[in-house]
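Can you read through this structure? Questions will come right after.
Only one protein chain is missing from this complex, and each of the others stays in its spot.
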Amino acid sequence: MAIFSLWVINKAGGLVYQRNFADGLAQLTSNEYLVLAGTLHGIHAITSRLSPIGSSSGAQVIEGDSFKMTILLTATGTKFVLLTSPGETTAELVLQKAFEAYADAVMKNPFHTPEMPIRSDGFESRINTLIGSGQP
Amino acid sequence: MTIYSFYIYDRHCACVYYQDWHRTKRPRPAVEGGILNAVSRAVAPQAADTSAANLSTSSTTAEDSSSIFTQAALDTPRSNALTFDEEAKLVYGVILSLRNMIKKLSGRDEQFTSYRTSAYKLHFYGTISGYKFVMLSDPSTDGLRFVLRQIYNGPFVDYVVRNPLVPMDSREQGVDNDYFRASVDRLVRGLVVFD
Partner (left out) sequence: MQQYAQPHSRSSVLSGSSLSSAEHLSPTSGSARFSLPSAPSISTTLGTPKLALRPNIYDRNLNKTRTAEVSASAFAFLFSEVVQYTQKRVSGINDLERRLNTLGYRVGIRVLELMVWRAESSSKAPKREVRFLPALMSIHTQVWRAVFGRPADAIEKSVENEDEYMIIDNDPPIERHISVPRDLNTLSCSSYTAGVVEAVLDGLGFPARVTAHSTPTQQHPSRTTILIKLEKSVLEREEVLK
């Protein structure tokens, strides 16, 4: 069980936070992560249109062979994405808590500009307590 | 628990086969020239006057009932439903993007296997030769890649690969034929997860 990485994508599809916690996935440049976040944003919108039975949310879990991505879409359009090992059962909970930390330490911080990259020591330390600074 | 739909794409990004069960929101028929011939009669382009004829002459496979559904849908046009060619392109776009994303993130030649939304789950299986098998089921089902593999190993090899009347890789024709359709239908209806 491992948590590889946490992303926060703003409502326009821009990556405003990205942090790796454990090894196991490729190390990409920040530019590559930006592109992937944009792609995910687009895919997420399309997946909600492909429902065979009426209305649907966007993709909530995307699985590969060795890892999965769990996506939390908030009511305001911000996406929290957690990359974990496939058997990780706490992903939804961790995302919910990350959202809570975001609401507290980012949105209530007067020095944060909405929709811009997150640079907040308070958020970092909340995430540290939540996920751990390095190895899970 | 149920299965909703099943797509096959060839290595030229074209949808060559489609079949569905239990779909409540169905695509509108494809526009003329939007998809290949012989993908699925249920979603093939239809002119209003010939569709009645199609209906009466359609074969005895499971798709009889679905043709009637499509007909009903035509009478009351729903503007928000996609046409089948649009839907097929979107499904392909999604699986291709996700496949690339998974590869990029893992740094290995790793397969994308599935994704899940609140309403459905999409399963993906890609063959070495570039065929892509896609199945939509209800979101609580476990992985169905083994089913896609079974379809590939069984009906697909038997009634498509070994069928001299199916032009494979032609870029013009799909692979639909009665035996294949009936066989896939039997296989899917026999699954534990089917209704």
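Note that the chains are named A and B in the order they appear, and that numbering of residues resets to 1 at the start of each chain.
Going forward, a residue touches a chain if its C-beta (ideal position, glycine included) is under 8 Å from a C-beta of that chain, and two chains touch if they have at least 3 such contacts.
The model shown is predicted, which means the values in this text are computed figures rather than measured ones.
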>> Using the touch definition given at the top, which of the shown chains does the missing chain touch?
In response: A
> Any idea which of A:E32, A:E100 or A:E115 touches the chain not displayed?
Replying inline: A:E100
> Which listed residue, A:G54, A:G87 or A:P110, touches the chain dropped from view?
Replying inline: A:P110
> On subunit A, what residues meet the omitted chain?
Replying inline: 74-75, 96, 99-100, 103-105, 107-112, 119-123, 125
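The rule is short, and it goes like this: only the chains that are shown with their structure count from here on.
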> With chain centres defined as C-alpha means, what is the inter-centre distance between subunit A and subunit B in Å?
Replying inline: 31
> If you look only at subunit A, which of its residues touch subunit B in the complex?
Replying inline: 25-28, 32, 36, 39-40, 42-43, 46-67, 83
> Considering the complex alone, what residue numbers of subunit B touch subunit A?
Replying inline: 4-5, 20, 22-26, 82, 87, 90-91, 93-94, 97-98, 100-102, 104-108, 110-120, 122, 136
